[in-house]
Each structure stands twice: as structure tokens, then as C-alpha cells.
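A single protein chain has been removed from this complex, and every other one stays in its place.
Per-chain residue numbering starts at 1, and chain names A and B are given in the order in which the chains are listed.
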Amino acid sequence: MATETLGGRLVVQNICVNYGAFRALDGVSIEVAPGSITGVIGPNGSGKTTLINAITGIQAASGTIRLDGQVLGRRSVPRRAELGLARTFQAIRLFQSMSILDNIMLGAHRLMRAGLFESVLRTPRSRREIARRRARAEVLMSVFGPRLLPRMHQLAVNLSYANRRRVEICRAFMAEPLLLLLDEPMAGMNPFETQELSEQLPELQKLVPTSILLVEHKMDVINALCSHVYVLDHGVCIIEGDPRTVQSDPAVVEAYLGVE
Amino acid sequence: MITFVQQVINGAAAGSVYALLAVGYNMVYGLLGFINFAHGDLYMFSTFIVLAMVTLHVPFWGAVAVGMVAACFLGMSVERIAYRPLRTANRIAPTVSAVGVALVLENAAQVIWGPATRPFPTPLPQGLFRVDGVVITAMQIVILLTAAAIAVALRVGVYHTSWGRKLRAIRDDLPTAELVGISVNRLVSSVYAVGAALGLISGVLFAAYYNSVYVTMGLTGTLNAFTAAVLGGIGSIGGSFAGGLALGLLQSLGAGYISSGYQNTITFVVLIVVLLLRPNGMFGKLTAARA
Partner (left out) sequence: MIIAGWVVMIVGAVVVLLLPQVSSPYVLFVATEVLLYVPLAIGQNLITGNTGVLSMGHAALYGVGAYTTGVLVSHIAIGVPLTLLASAGAAALVGLGVSLTTQRIRGDYLFIVTIGLNFIFLDVVNNSTWSGAATGLFAIAPPAGGLLAVTTPARFFYLSLGVAALCVLISLAILRSRFGRAMEAVRDDPLVAATMGLKEVPIKAGIFGVAGAMAGLSGCVLAYFLGSVGPQDFNSNISLLIFEMVIIGGLGSVSGSVLGAIVLIAVPEFLRSVQEYSLGIGGVLIVVMMVLRPEGVLGSWRTAR
């Protein structure tokens, strides 16, 4: 079930995003190595979400974005998803009227081979495919212990905040993406849950080999998970490097930690 | 050339009627970002009330006055009953509710006055003039003058009265307007009343111009006025007049040069093309859209 080859190298060069006259990203370049967890930190409003929106195609940007050498250019949001991008949202966005399982299964849409007719007629091939994905969904859910599995037929709207986050993360992993973009997955979680999730993310990554771009506020999470981190401030990348070096840099202390 | 001038005059008259109806849409849309789907049926219904009064031998201007009061009352009641409770709901809810209101009005008119087209006798001048082979009816002059007068009055009302100032305050920022003590409900109510009153004037002019009143003029009124509103820039009061005239001209030139059987098709092709090219209307400002 693993992804075919170890791909998922993201190269972002010199991208700029304007909201009217306001420049939210100003020549940012980052790189995510295959299989890595690369961090992005920065104070509120520094452009982290904007960066993810630009990479996923939600926000138009100038500059170049390449995934495994392929230029994303003007490709639409769904096209980029098909190429292997998946993401979560800072403000969780689940399909409220659907069950947990349905939400997670939708994540696998890009992988499903059975077309409209086969799915509607429920041919043996489409049934097998669904059974396989469903088993996969259960494996992913089981990473969170008893938090999701027993509730998988409940409506997403009834879940606790932390559980909705977990569902959204499972949904993104279900796509077996080359690159996964996580926008503050720990936001709103208590220290215990945060700790738990920073152990579970590498576990999920082992099940679904993918590169991860992790936007996060909490420094200890970055320290624990990331080998490399970029610091954004006012739409500019002020420094990059390994988390410990970056953290002690005076510019970061002033721009980021000073604000906190 | 004579045909062209003739079609322009006919189109301007019809377009003025659309414009007066489109104002009602645009005021509500500018304020609440909601299409009052029942506006056309209200205009039809209140025009029928005028006709009913005339049939009861009420003098014409008295009948119009009664129709005007009835239109305002209906407009405000519909707002109070079917729209106000949904102001904060999902934006689909008031739209669907408006469809319900439109159905009720249409059905009521059908039951009370029947499906037939009725003549509309008025004391308005019926003469016509010929200038170099171009025919201009007195009714067309009345329509153009009325529309112009109302355009001026609205301009004054919106930009030079305290009512207009409050209106613009709500349009720009409803919650803040409420905070500074503007009674939003009263103002919204008044806008529905004004829209309905202008709708009635439009209905009477329409009925007098074509000498007919019929139930389905409600829906076609809705559609023509909405198209006029989109052409002129949805939410813009001044745009209603530009859009109404533009639509009137397009329809009458289309009827003159393409085919008279495809009037509605022409309207909708124009509407679709404009919406695809300029989602906020030909003359609309991009800021006019409220999410």
C-alpha cells in the first residue's frame, strides 16, 4: 500500500502574493525534502496560511512551485490534489453532514479507479476497491487509539474539537499524498493532546510515506518533529535552518518569540 | 433609420418601466444582499388592486392611491413575515422563502382575478404624435417623464436626506449601523415600502402602456427587472435606470431586427453573457458584491 517511489520534493522559488495593495508573501523560497517533516513558523499574520494556499492553488501567486520537478504553474486546485497534494485547514473544515468514515473515505477520492458506472452499479471491482480503502481508513484511525474507531459512523458535527482535527488529519493522509500541508494541526489542543499528536504524526507518516510541510506555532512541536524549519515574518523568510539554531537567532527572538 | 429611431423610443419607454421595478430589487439587494424574488409578483398583485378599484368605479387617481397603500402594506408584511426571521440564516433560506411568497401571490391573483388578460382603462393621455414618420405616443412621454422625475427624487432621497444617510450606513456596515442606534428593522421595512410603491407606479405605467394586466406579468416582471438590475450593476440604484433602459433598447431592437418571437430569449442571453463576463453587472463596481 505504500506510495510507489519516495517522491514528494517541493521546491518553492521566490513566490509573491498580493491582497490588493498588501503584499502577504514577498519572495519566499522554501524546499521540502522527500520524506521529511519541514516546519514553517512565524508570528500571526506573517503569511504561513497564505503560503499553503499558494502551494495548493487556492491563492494565485507569482514565482515557481515545483513538485518533484513538475511546475504547478496555473494548475487548478483539484489538479494539484490529483498530482499529490493534500492539506488540512487552520479552521477545521469537515463535511458536517457526513459521518467520520465518509469524511475520511472522501480523502481517497483521487486514488479510486472505479468510475461512475462501476461505482453506481457496485461491480465486484469497485466493491473490492472500497473494502480495501475502508480497511486502510480503519488502520489510519487506529493510530488515534479508541478516539475515532468506535465513533466512525457518527456525524462529524458531533465530535469534540480535537477529534475533528484528528479526522481531518486522517482524511488528508487517506489521499496518500506526495506532500501533505498541515496548517497548525495542534491549534486548540491541550498540552497532552499536542504531545500525543506529535508522536502520532510520525506514526501516520510511516504508514503513508509522504513529505510534510508543517505550519505550527508551538516551538517544542517543531523541535520534536522537524529537521529543518523556515521562519516567516511579514511575508519574508527571515531565516532557515535546524530548529535549535534558528530558535536562538536574535532576529527570530525579536520577530517571533518577542511577539508571543 | 426611421425604424431604428422608432425602436429606440419604444425601447426607452419599456426600459423605463423595467427601471422603476429594478430599483426595488437593487435597494433591497444593496442593503441585504438578497434577491427579493417576489418583487415582480407584488407589482402584478398591486396593479390588479388598482384595476379592481377602477372596476368598482373608484376614480382613477383614488384607485392608484389605494393600490399604492396596498403595495406598501404588502411589501412590508412580506418582509416582516417571510424575510426578517431569515435575515441571519443561510442565504438560500430567504431566497426559497421568497419563492413561496411569489407562489402565494400568483395563486391568489389567479383565483381572485382569473387567468385572462384584462384591459386597463386609464384617463392618462392616449394620443400620439408623428415626427418624420416616427410615432411617439403620449403614454411614452408620460412614462419617460415619470421615470426621470423618480430618478431625480431618489437621488435626492438617498444622498440628501437623513433617511438616505441611514440607508447608506446600513449598506456599508449593518452591525455598526445597529450599534450607533439606527433602527435597522424600521429602515429595511421602509425600503420594502418604497420598493413596492415604485413597483406599483411601474405596474400602472406598464398596464396603461400596453392596456393590459395579467397574472404572468409578475414573473416576467421579476425577470426583466432582475436582468435590468444585473445590466446596470446589482445593488446600484442609479444602475437600475441605466440597466432598465439598456434592456428596453436591446429588446426592442432585437424585436425590430431579429425576431419579435424571441424577446425573452434575447433577455436571457444578455443576462447570461453579462453574468459570465461581468459577475457584478456592466456598470457595477466590484465592491458592490457583498458576500
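Rule of thumb we're sticking to: a contact is a pair of C-beta atoms (placed from the backbone, for glycine too) under 8 Å apart; a residue touches a chain by one contact, two chains touch by 3 or more.
All figures in this text were calculated on a predicted structure; none of them were measured in a lab.
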item	value
Chains in view touching the one left out	A, B
Contact residue for the chain not shown (choose from B:V58, B:L124, B:L223 or B:L253)	B:L223
On chain B, residues whose C-beta touches the chain left out of the figure	34-35, 37, 81-82, 85-86, 89-97, 99-104, 106-108, 110-111, 219-220, 222-223, 226, 230, 259, 261-265, 267-269, 271-272, 275-276, 279, 291
In chain A, positions touching the absent partner	56, 58, 76-78, 81-82, 85-87, 89, 93, 95-98, 102, 105-107, 109-110, 112, 116, 119-122, 130, 157, 171, 175
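Just so it is clear, only the chains that are shown with their structure count from here on.
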item	value
For chain A paired with chain B, centre-to-centre distance based on mean C-alpha positions, whole Å	50
